[in-house]
Each structure stands twice: as C-alpha cells, then as structure tokens.
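Only one protein chain is missing from this complex, and each of the others stays in its spot.
Here is chain A:
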Amino acid sequence: MSTPFYVSPQQAMADRAEYARKGIARGRSLVVLQYADGIVFVGENPSRALHKFSEIYDRIGFAAAGKYNEYENLRIGGVRYADLRGYTYDRDDVTARGLANVYAQTLGTIFSSAGEKPYEVELVVAEVGTTAAGDQIYRLPHDGSIVDEHGSVAVGGNAEQISTFLDQRHQDGMTLSEALKLAVQALSSQANGADKAIPAERLEVAVLDRTRSQQRKFKRIRGRQLSRLLEADVTAAVQADAVSNDEAPEDDAE
C-alpha cells in the first residue's frame, strides 16, 4: 500500500482556487451597472439561446461567467429556491440577499469539499429596488465569498481591468443608453490599449427596470431597441424617445 503524499491545506486551497480562476478566465467577461431606472446587464455572447443573464424572480436577476453547465445548474437551483419560497410564504419574502446567501453556502461547500471539483463560475445576483438606493448587487466568486457591490461590477476573465475602467467612469443616475454605451466600451477595451469592437448582434443585454408596470421587472433588450439605445445621441430629446419606446410590445415578448 502506498502512502499518499502530504499536501498542506494552504497549498490544496491555493491549487483549487487557481484551477477555478483559470476556468473562469477562459470565458468572456460581463458587466452589471446601475442606471437611473434600474440595473443593466451587458456581456458579449455569440449565442442567441444560451443566456448569461436571466430572471430569477420578480425583482431579482442573475448573471454568470465561467462554465455554462455549472452556472446553469446553479441558476435553475436558484429559480426553484425562489419559486418554492414565494409559494410557501409570499412573493415579497424572496430577496437577493437570501438567494446570495444560499449560493454562497453552495459554492463554499463545493469549494472546500475534497471530493468535489470546485465550480468554475463567478455569479452576480442583483435586485432592483423601488429607488436607486434600494438596489442590491452581490458578486459571488467561485469560493463562496460574497461581495456587496455598488454602482458597477465586472466578472469573468478580464474583470479587474474592466472594473477599474468602470470605477473611473461610472456615475449615479446615468440613463440606460449612457450606461449601456459605457458597458460596451469597458468590454471592448483591451489591456494593450487596442480596442476591439463588439457588434450589436454579439451583445446580450438585459435590464431590471423598476419603472415597468409588471410585477416582473426583468426584460431582455435586443433587436431594434438595442441598436436604438446604442446609437442614441446623449441629448435629452433622443433619450426621452428611447425611454418611451422601452415598453414597445414587440420587444416585450419573452
């Protein structure tokens, strides 16, 4: 019988963290920003069907970078958690904080259990409040820690560089069009200073819009509305037009 090699706990954890980080870094980054009427999710995603962002519950959205099958699994777990909780108690009793805690415990347990490989995912759970002050954004790295974020957050491979870029430029009360353009700019800027353009059809964009009349505030933005928002000049008239067109029925169909 051979004796197993001794590996110190520090070394084991460092190895697992490096493994997870490398996996996440292979995927594309995404950003989540607060704007005047809510929270916008922006990412580069060549797929129309496999989403990085989705609705969890009325006011709660989910974004993930990393390995698709792993975050999809967590997303469905979160939808089941939220729906069951809302059915048992009340819709108001489903909160982003509760969901983030459950995700943190789940990721943390997987990360530190020797029998399982760590998940190569980084999540964002966001809840839109009735005012900007009530917005909550939580970032959940692969190891199960929780970071309470404000204003803007980036996750994925290039996250640090993008975060710095956003921290310098993001302001409270930006319009959707402004926030969207800033996000695209952040995602297209590269370390060597050369920008690569991301065409609109490769962008996945979704919002949690507190001004929506429906109980469910999550909405995908695509097609004509997306190009309109990306083109919109930052003049008051055009902004007003973009906002009033937000509720166009043809874009509402999910």
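Here are some notes:
The definition used in the following text is that a residue touches a chain if its C-beta (ideal position, glycine included) is under 8 Å from a C-beta of that chain, and two chains touch if they have at least 3 such contacts; residues count from 1.
Just so it is clear, contacts and distances are computed from a predicted model.
Per its UniProt entry, the chain excluded from the display bears the name "Proteasome subunit beta", taken from "YCII-related domain-containing protein", "Heme-degrading monooxygenase HmoA", "ABC transporter permease" or "Proteasome subunit beta". Interface note: of A:Ala36, A:Val79 or A:Leu230, the residue touching the hidden chain in the full complex is A:Val79. Although one chain is not displayed, chain A still touches it through residues 49, 51, 54-56, 73-74, 76-81, 83-88, 98, 101-103, 105-106, 108-109, 216, 249, 252-254.
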